[in-house]
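After the structure tokens below, expect a handful of questions from me.
Every protein chain except one is present and positioned as in the full complex.
Let's look at chain A:
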Amino acid sequence: MAKTFLSGLFGRKKPEEARTDEPAPAEAEAPPPATAPEKRGIFARLRDGLSKSSKKLSEGVASIFARRRLDDETLEELEDLLVSADLGVAAAARTTAALARDRFDKEVSEQEVKEALADVIAASLAPFEKPLVVDRARRPHVTLVAGVNGAGKTTTIGKLAAKFRAEGLSVMLAAGDTFRAAAIEQLQIWGERTGAPVVARAVGADAAGLAFDALKRAQAEGTDVLIIDTAGRLQNRRELMDELAKVVRVLRKLDPDAPHDSLLVLDATVGQNALNQVEVFREVAGVTGLVMTKLDGTAKGGVLVALADKFALPVHFIGVGEGVDDLQPFSARAFARALVGLDQDDETKGEAA
């Protein structure tokens, strides 16, 4: 019912904008991750992941602005929508406040408000859109990968290894998860897939010792990049965090600057707990950058906005599937536009609305 009302109000809409109003079930456009190895453009893939997930959000935006102008009540509803995207109460309030600053009480179209919302979010994320730079002078450039259980660390390492290999770098992987069942085997399979040797020890071995060995070997062999997998750990488990700190300490015995990158992997489904995660992992493992996985699902990952505000850490990559190619550089603009349900190519035609 809202839909007819809406198309009446936004009758000027171009066909591609109208897509957000289609009642088509989101499932229909989900590419099965296993069968999506063919190369597509960055934006297409990102959008595939994000636009599905933001369908609800954009429908919500549409239904609000079918009804009224940008007044307090409308802003409150917009804030709700951002909360639903996991921005958290505070970041959602800041975002809508920024939107209100110059548009309060104006009649706004759906497209305008989406654009404006995306702009606000993109602006807050833009400073953190930084690629992961491998220093080729280092042999190896050491990247430590940490995060809570099941976040997608090992898979991300597999994807990173493939990316670096494709850039012509030699890569070595260290199976630092010596705890979880079949964690070593899992990384070994990724090693085989990507042509990266895997340094491993027996289950239950000391992770720091393993990391030390791996770095020593990578130094001896002149490997370009060493990526160290670690066991999943919840940030409130002190003894496990101590273990992670020890990995860092031990690496520094061989290379005082190591790890050169310390990546924290976040699952896009995560809620406000991500704030605790970043805080503690940063303290313990000197996190230098974030990776957000599973953005191909329904989760929006809006907590990144709150994280950017609070910690100012670069976001290097996003994961958009389980396959080896499903890793994208983070783009603040693409992320923001997809979050509010805008197509990437709309940005040039947007002013029509």
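FYI, a residue touches a chain if its C-beta (ideal position, glycine included) is under 8 Å from a C-beta of that chain, and two chains touch if they have at least 3 such contacts; residues count from 1.
Everything below uses one rule, namely that contacts and distances are computed from a predicted model.
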With one chain of the assembly withheld, which option in "Xanthine dehydrogenase family protein molybdopterin-binding subunit", "Glycolate oxidase", "Spermidine putrescine ABC transporter permease" or "Signal recognition particle protein" matches that chain's UniProt protein name? "Signal recognition particle protein"
Identified contact with the non-displayed chain, of A:D80, A:D119, A:D213 or A:D309: A:D80
Among A:V270, A:L290 or A:V305, single out the residue that touches the unshown chain. A:V270
From A:P127, A:G150 or A:G286, the answer for touching the chain not displayed is A:G150
Given A:R165, A:R180 or A:R201, the correct residue touching the omitted chain is A:R180
I need the residue numbers on chain A that touch the omitted chain, in ascending order. 26-28, 30, 32-35, 52-53, 56, 80, 83-86, 88-89, 148-152, 158, 179-183, 185-186, 188-190, 232, 234-238, 267-273, 275-276, 294, 296-300, 302-303, 322
